[in-house]
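Below: one structure in structure tokens.
Shown here: the complex without one of its protein chains, the others still in place.
Then we have chain A:
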Amino acid sequence: MSQSPARTVDVRGPRFAAWVTSAVLAVVLLTASGWLAAVQAAVFAVGAAAGLRSAPYAVLFRTLVAPRLGPAREREPEAPVRFAQFVGLVFAGVGVAGYLLGVPVLGAVATGLALVAALLNAATGFCLGCELYLTVRRVRPVRTA
């Protein structure tokens, strides 16, 4: 957890990115392409590691979409979105492994789960990755200060 004032992003950016991600993942499912899945995994990795400022779909949104939409009316903290990119990376990573290591069913199921999360986020703004955070923290052993 960072103590510095939270960096924020235009709420429309992550929604746009979620639509693009959904489209890419749908194509991955239809073509069973491990390499396209790898591209999407790389996109997630950049977003999670370097932040949304450098995330490919966010750059696309800033340069091509946002100028046509006008100024941002609402902003949201970056941290949850970034964490969700990490969760996306985990699922996409399993998908890539499944497709490229000759277990296409695993690839398809992992990609399908990532698609549900991305599509749900695109359509409703709900962040499944963020919701998983506490669930994961809960199962870890307690460490009291």
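Here is the rule we use: a residue touches a chain if its C-beta (ideal position, glycine included) is under 8 Å from a C-beta of that chain, and two chains touch if they have at least 3 such contacts; residues count from 1.
Everything that follows uses one rule, which is that contacts and distances are computed from a predicted model.
Q: Hey, which one's the missing chain according to UniProt: "ABC transporter ATP-binding protein", "N-methylglutamate dehydrogenase subunit A", "Molybdopterin synthase sulfur carrier subunit" or "Thiol-disulfide isomerase or thioredoxin"?
A: "Thiol-disulfide isomerase or thioredoxin"
Q: Of the residues A:Val24, A:Ala58 or A:Cys127, which one touches the chain left out of the display?
A: Only one of A:Val24, A:Ala58 or A:Cys127 touches the chain omitted from view, namely A:Cys127.
Q: So one chain is hidden, and I want to know which residue out of A:Ala26, A:Ala45 or A:Ala97 touches that hidden chain in the complete assembly.
A: Counting the whole complex, the residue in contact with the absent chain is A:Ala26.
Q: Across the whole complex, list the residues on chain A that are touched by the chain not included here.
A: 1-2, 26, 28-32, 76-77, 79-81, 83-84, 104-105, 108-109, 111-113, 115-116, 119-120, 123-124, 126-127, 129-131, 133-135, 137-138, 140, 142, 144-145
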